[in-house]
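The complex appears here without one of its protein chains, the remainder shown in place.
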Amino acid sequence: MSGYQNKIKEAANRLLTEGSVDMVIGFRKGTLPMMNEPCFIRRPEDVHQLVWDSNCGINLANYLTDRKEKIAIVAKGCDSRNIVTHIIENKIKREKLHIIGVPCQGMVDKRKIISLFGEEILDVTENGDDLKIKFRGCEKSLKKNDVLQENCATCIHRNPVLFDELVGELVTEQTGVDRYADVNRVEALSSQEKWQYFEDLLSPCVRCYACRNACPLCYCPTCFVDESRPQWVGKSQDPVDIRTFHFLRAYHCAGRCTDCGACERACPVGIKVRQFTSKLNKDSFEMFGWEAGMTLDQRPPLDTYKPNDPNDFIK
Amino acid sequence: MNLMEHMGIEPGRLQFSWISSAESTKFVDVVKTVTASVKALGPNTNYKKQAVKVA
Amino acid sequence: MIMIQQPASARLNQKRGFTVQNPYLPYPVRIDEIITETEDKNLKTFKFVFLDSKDEERFAYKAGQFAELSVTGKGEIPIGIASSPTEKGFIKFTVNKVGLVSTYLHSMKVGDIMGLRGPLGNSYPWETMEGKNVVIIGGGFAFTTLRSSIVYMLDPANRSRFKDINVIYGARSPGMLLYRDELAAWERRDDINMHITVDAANDPSWKYNVGFVPTITEQKAPVAGDDTYAIICGPPIMIKFTQPVLDKMGYAHDHIIMSLENRMKCGIGMCGRCNVGKEFVCKDGPVFTLAQLTTMPKEY
Partner (left out) sequence: MKVFTIDKKDWDAGIEKTKSSYQVFGPVKEKEWHCFKALDKDEQPDMTYTNTRLSPKFLVQPQTEPMFTYTLDESQPDHHILKEINKDASPKAMVGIRPCDASAFLLVKRNFDAPQYQDPYWLKAYNAITFMGFACNDPCSTCFCTSAGCGPFHEAGLDVLLVDDGDRFLAKSLTDKGDAFMTAAGWKAQADDAGKIEAMKHAAESKIGSRISTGNLKAKETTQIYDAPFWEDTAFSCINCGTCTYSCPTCWCFDIQDENRGNSGVRLRNWDSCMFPLFTIHGTGHNPRGAKVQRVRQRFMHKLKYYVEKYDNGIQCVGCGRCIRLCPVNIDIRKVCNLMNDYDPAACVCPA
């Protein structure tokens, strides 16, 4: 990890010094344990701020939308796939980007640790797969793999798919993971149970839109929930309006979602927002053999037509 | 991409059909089948906004 | 002890066990007349009559204040009051068709019932301006509270309280001027100097000025002095170019009075959105002097 961090600093320093980019987008150390803050670095003398560890779960592609500068960006596997999607959707130009690829070994879910011990985390040290966590009056050791973000635990694209340089050797991709276990579980339920499942899932939602705003795909200048003429969705805490927001937002991500987990990570009330998008990812894969953001050469399935597109849903 | 059924809308409540303007008999058939299947399901009470509770 | 008078709707509600005056509750009004003001038909003047005539007394206002027009089922919009406190029996507003509520309002008919909440905000500083020269500079459809002010000052009971009154009012074309009949009538009076202008006239019979408001201001506005106050109301671009003109002419910043607009909901300084710095445009404004505005962030 510290190897990555040094390589990131080196790259940033080089790029800024030689003037080939205007800014580097990466992470700096946050004010809380297990929190890093996305930041931009414009001057070589600020490069020392850059960090890399298992708390860089935020998807940095979100910070690229419509930027005009020449940017170097630190990108793990999912970030790089969202960068690909951004390029395909004309939200950023490839030639404006220098991608510093980071082969990823998964990001830690801080909340898992908190709920495991029910205590406030005071400090964490990371050494390969070992985490030492300091609580008030005690210290615990954990294996990183046991507390990964759920999307990371089942990720099969940890290596960046598009990069200008890499900060380390490519990692071995995971095999034999069940990416759709959650989806399958819900699919086995009856309609009424499914309805109730999502009713419970969404009950804590406060409509802060952190899920939407953390998502690199949600860059619409005016989101459908914010339209007033016509007003597609009511503004109150009505459960039907809340559900409409969530499932329609998910639909807007169909065939585009890279399962980066930014939505779930951002949610202040711990809603498993990926329960919506995972289903669409599964369908994309099963119907179109598609995974978003893997290549610049192919349009996503929902904005192209092929004669062999599955159409048995049309009666 | 069947998120609608996945989140609990009963199968049959949402249907898609492709009908040319010349296919009047198909149109009639589809309307009949859709109404029949929706009637069989009964009213959709889930995905229906309730009046705002006052006081 | 302040006696708070209760509007008709409040009394109706009182029977149901309410006593506190609810500042969110509009007075019920009926649309009495609708006048299409401009050739593009985007500006209409609505004349309202209170359902309970006593509400009119409760709605005692000053020129420069605004009200929330409450279109039941659609929402509320803050609009400057275009009628003058000296005009009795009705209250009127000129509304530009822009958003959800104003567009719906434009489709409403005479006789329709809606609500009126106010009067809200401060007003032009009438006490300060008493005994002084007043220059009114307006552009486009931001002439509404300026009309209120002119009618107020020209009222026989008030005219002697002010010295010279100059009005510079511009619009894109003759057909885009508001209150054209009144403008013509004021032109004929000798107790007010009118300087009407248009950006360009397509009408050969146009007999007034042609030119942008800042240019006409430079030519026609009276010399600056302690005794002279300027009220400016208009689109941002007009204000941007008129202000340096007034500066050059020597107008002190506390003698330049401006009325701001921001998105509003509550109108009473509570909902939090219309602030410019620590001031709420709805409650602490909408009228500020330029001297005040220079100490505030430019968030309007």
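For reference, chains read A, B and C in written order, and residue numbers begin at 1 within each chain.
Please note the rule applied: contacts are C-beta pairs under 8 Å (C-beta built on N, C-alpha and C of every residue); 3 or more make two chains touch, one makes a residue touch a chain.
If you're wondering where the values come from, they're calculated on a predicted model, not measured in any experiment.
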item	value
Contact set of the excluded chain (shown chains only)	A, B, C
Residue of A:T31, A:N90, A:S141 or A:T175 touching the missing chain in the full complex	A:T31
Contact with the hidden chain (one of A:K70, A:R111 or A:K140)	A:R111
Residue of A:H48, A:R94 or A:K235 in touch with the missing chain, whole complex considered	A:K235
For chain B, residues in touch with the removed chain	49, 51-55
Contact set of chain C toward the excluded chain (per top definition)	9, 12-13, 16-18, 20-26, 28, 51, 70, 72-77, 98-99, 102, 112-115, 236, 261-263, 265-266, 268-278, 283, 295-300
Missing-chain contacts mapped onto chain A	30-32, 35-40, 42-43, 58, 62-63, 111, 115, 120, 122, 136, 204, 206-210, 212-214, 226, 234-238, 265-266, 268-270
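The rule is simple: only the chains that are shown with their structure count from here on.
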item	value
Category of the chain touch graph - line, ring, star, complete, other	line
Distance between the centres, which are taken as Cα means, of chain C and chain A, whole angstrom	50
Euclidean distance of C-alpha centroids - chain A vs chain B, Å	34
Touching two or more other chains - residues of chain B	none
Chain A partner contacts - residues on chain C that touch it in the complex	99-100, 103
Residues of chain A that touch chain C when the two form their complex	228-229, 231
Parts of chain A lying in touch with chain B, wherever the complex brings them together	183, 186-187, 191-198, 234, 236, 238, 240-241, 243, 247, 250-251, 254-255, 276, 279-280, 283-284, 287, 302, 313-315
